[in-house]
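Excluded from the complex is one protein chain; the other protein chains are retained at their positions.
Right after this comes chain A.
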Amino acid sequence: MKQKSVVSRRTFLKGAAATVATVSFGGTFFDFIFSGLSPAVAAENSTVELFRNACPRNCYDTCAILSTVQDGVLKKVVGDPASTYTRGTLCAKGFSYTRSVYSPDRIKYPMRQIGRGSGNWQRISWDEAYTEIAQNMLRLKREYGSTLPICLNKYSGNFDIMHYGIEGMLTSIGNTTRATGTPCWPAGIDAQTFDFGTIVCNDPEDIVNSKYLIIWGANPAWCSVHSMYFVKEAQQRGCKVVVIDPILTQTASKADLYIQIKSSTDGALALGMARYILDHNLYDGEWLAKNSKGAEEFFSYLKNNITLEWAAEKTGIPQHIIEMLAREYATTKPANIWIGYGMQRHTNGGQNVRAIDALAAITGNIGKSGGGAQYAQLETWGFKYHAMSQSKPANSGGKEDRAININNFGAEVLNAQDPPIKMLWIACRGPMTQDPETAVVKKAFEGMDLVVTADLYMTPTVEMSDIVLPVTTAFETPGVNVSYWHYWLSLNEQAIKPMYESKNDVTIAMELSAKLNELEQGSCTFPTSGDLQEWVGKEFSEGIYKQFGIQDWQELKKGPVKAKSGLIAWQDGKFRTPSGKYELWSAEAEKYGHFPLPVYVEEMQSTDKYPLRCITPHWKLSIHSQFQNLDWMAAVNNEPHIEIHPKVAAKYHIKDNDSVKMFNDIGYITLPAKITETVSPDVVAVYETWYKNKKFNVNYTVKAIPADMGKKATGAPGIAFHDNFVAIQKM
């Protein structure tokens, strides 16, 4: 059989996405000979469609995806070349999406568990699920006079804008309790809010213009692979790349200079550098005079309190290295600093970020292409939040929503009084694996009348629920996505029908609303019907249209678009602080109980009993509890490990792959050792993730110690995840 005309990918891309093309597959010579299929068996005249999707995960990259759907089946995904950030590639996680959609582990229909944690699940209909949930909601409202005993814990499992409809659903039943805050990054957000007025970063594609780049406590090689391309590109154009990290990360392995800092002492290094810059007149007095408030006070603090000897002692970095770093950073223009989320997960994390920001300010690197102090941005998130913005029903009781700290969720649920919390709604979240103090979280679950979890898989959180509702993947439902890092806007088209009986969270809200109103007219304001595509359109605001230079959201079907302005943070010099200046001296910080200047706050120390600091960074094959559970990932790696320095291993007579127990006051885990020079002798590293069918959960040992900042911008302080001290023993 001769080769038939196969429509190439390029031909597809010329047309708008989602145009249906009829092509012949399986008829090529190659397929005949090497696929083992005979041409007669291979499908002819298949319908192949391309859709534009967006990865909605809690990730810097928020990739634009092109999905190939053949006869209604998602066949493969690739990066959308229309995005100059994604550049046509995905990461390992993104490339595994067909296995996420078609995993045999998908929850296929609503189920009720008889005995929380028993595994005794029964299939129920959606109507039964809604009835039981609605009856409980209405009963709690009657018993307690309000819906405040109902608590929502929803966060970062899906950052599609329409998924904020989950919050909307809870609003629409009345005043409820909300897990408030964010575990990941709040200390740094507050720090930059005190300094700049809010968080804004340069377009990461601008990294190529840097002549000096310090990646400070971030690991883009694992957590933002597409940025790593721009880092390498900058390096090739002559930029010196410095990585400062307690762990010799994958990113550090690719640096021109790696500096292993003692964990949580980043502020001491930044202040030591600032002192050197001050002493050698390497600061930008002109920029400071024009743009800043409190430079004099800051310099006075440096002169009176900071020495290079002290900084060297504190950080474990030789003084001559600190001096070299300070000199190079201050004299190479433009110089850029990428401030990671890992380095702010400490009891002094926010202060440390402020000290690093100060370096960028005193050297005049702010507001410049190739410069800056990059943390994150929320500038592209100016949607209408139509699905989220619901009204509360009249006379539903209570004065206002009650906020509890998401970062100490278990204890806060247990401590809530007047009224107590009796029902949990969990969506886009896995507190049983991702929250600190797992045992306390479990206890909180155990005290509930009803726990409802909407999820894709049988996670440990679902295992502790009474009712599980199957939800759709991003490919089964429409949405819209932006990043907290890059400046692209991507439409997420529905590429395939919802699998099994799964539903979008907003559909669940609509149908639950119908049931609530059936049982008690007027008890829920959430619309009981609506077209999800139209709802996506309703999320767009005039501001978004203007920012991205589009007239109508449907234009995004032709491809993702990038913001037309604001790509260099603070280029206009208009800071959003109370003074309108960059605030080295922040009265706002003082108001929140911090010293007004970026000062050094002592880091937490190990103890004789628990001599090792356990750092629990992200893992390259997962984002929190997502992806590592899939079979394709398990084939690459299916075993967590504890990274131990050879000197520590020798002390405890531990060899590679020996079973090691890591423990502290609140719990323990047992896992194989990996002896490696990538950690220092005072640190062990265990990567947080969820493995299917494994007892592993590093949060058994992690205490809910608050980070210093986060309250102002996010409502609650962050978690000092990396201030976890442990002991180890060979098993």
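The rule is simple: a contact is a pair of C-beta atoms (placed from the backbone, for glycine too) under 8 Å apart; a residue touches a chain by one contact, two chains touch by 3 or more; residues count from 1.
Everything below uses one rule, namely that contacts and distances are computed from a predicted model.
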Chain not displayed: protein name in its UniProt record ("TusE/DsrC/DsvC family sulfur relay protein", "PstA family ABC transporter permease", "ATP synthase subunit b" or "4Fe-4S ferredoxin, iron-sulpur binding domain-containing protein"): "4Fe-4S ferredoxin, iron-sulpur binding domain-containing protein"
Which residue of A:127, A:296 or A:677 touches the chain not shown here: A:677
Selected from A:71, A:127 or A:256 as touching the chain missing from the view: A:256
Residue among A:221, A:234 or A:584 that touches the chain left out of view: A:221
Residue touching the undisplayed chain, where the options are A:142, A:647, A:695 or A:730: A:647
Residue, one of A:91, A:469 or A:569, that touches the chain absent here: A:91
Touch residues of chain A, complete complex, unshown partner: 6, 8-9, 28, 30-31, 33-36, 75-79, 87-99, 221-222, 225-226, 228-229, 232, 241, 248-260, 262, 316-318, 321, 620-621, 631-632, 634-636, 645, 647, 676-678, 680-682
